[in-house]
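Missing here is one protein chain; the remaining ones are kept as they sit in the complex.
Right after this comes chain A.
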Amino acid sequence: MSCWDTVADYAFRSIGYGERLLPRSDFTLCQQVTLIGSGMIWNLYFGLVALLSGFCLATALAVGKASRNPLWRKPSEAVIFVFRGSPLFIQVFFAYFLFLSLKGAYPGLGALTSAWAGAALVLFLNTAAYSAEIFYGALRAVPPGESEAADAYGLTGWTKFRRVTWPVLLRLAWPSYTNEAIFLFHATTLVFFSGFPALQQRGDALYYASYFADKTFNPFVPYPILAGYFILLTLAIIAVMGRVNARLNRHLPQAQRRGRPKLLTQILR
């Protein structure tokens, strides 16, 4: 069987297309690269869904935490504390068993016990909390001069936030937010190693890598392949976020634009 046949059979195995049975013996390098790559589809799915939806909630939480009204501030602080203060691993376990018992009471919520919905929900809340802390820090660092200038132009409320505060906040937060995005994608590997089952062996990249490591009892092939995929993904995220950063800072002279991601806030899980 040539490598192209393997790719045709297994490239979309993780989402249920192609060959049903996983290879059981005589594992080739091609099979390992293809299947682990196929698993990356799940990592991309979880990461993108959580990142895009989490961004919106994070902005709301950050504004809530900075609010003077305790009705807004207290709940925001609580969400941020719970999701940043406990390990994601435990959160995913807890959520899975919570969804299981909810399923018993309300069968309509059954979808939450499968990874595509339940794990995506947990990752969404988790990244929202971490990003909210970054945005909150940036919000407090918005120079008062910018705010005063907006006042002088007669901007108030929503218009002021959208035109002045929010763009400045994003500019300040972006290097840290890039890091958060990288580590969120890393965190997606936890899903199938905590509660959520991989139905019909449709798992993510780490699931297939550990499958091969278990079967061949040789960790030196599948894990470096996985590492290669993740390093490529990390480089891609840095490139995309760098483009966004350049666009956010397009009014600044070239020399001031450089903002390399720094490990400042606590972004790992």
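Here, a residue touches a chain if its C-beta (ideal position, glycine included) is under 8 Å from a C-beta of that chain, and two chains touch if they have at least 3 such contacts; residues count from 1.
Throughout what follows, contacts and distances are computed from a predicted model.
Hidden chain, UniProt protein name from the list "Amino acid ABC transporter membrane protein 1 (PAAT family)", "Molecular chaperone HscC", "Transketolase C-terminal domain-containing protein" or "Biotin/lipoyl-containing protein": "Amino acid ABC transporter membrane protein 1 (PAAT family)". When the full complex is taken into account, the listed residue touching the unshown chain is A:Phe93, out of A:Trp72, A:Phe93 or A:Phe161. Checked against the hidden chain, the listed residues A:Ser67, A:Gln200 or A:Asn218 yield one contact partner: A:Asn218. Within the entire complex, the positions of chain A that touch the omitted partner chain are 25, 81-82, 84-91, 93-94, 97-98, 100-101, 186-187, 189-190, 193, 206, 209-210, 213, 215-220, 223, 226-227, 230-231, 234, 263-266, 268-269.
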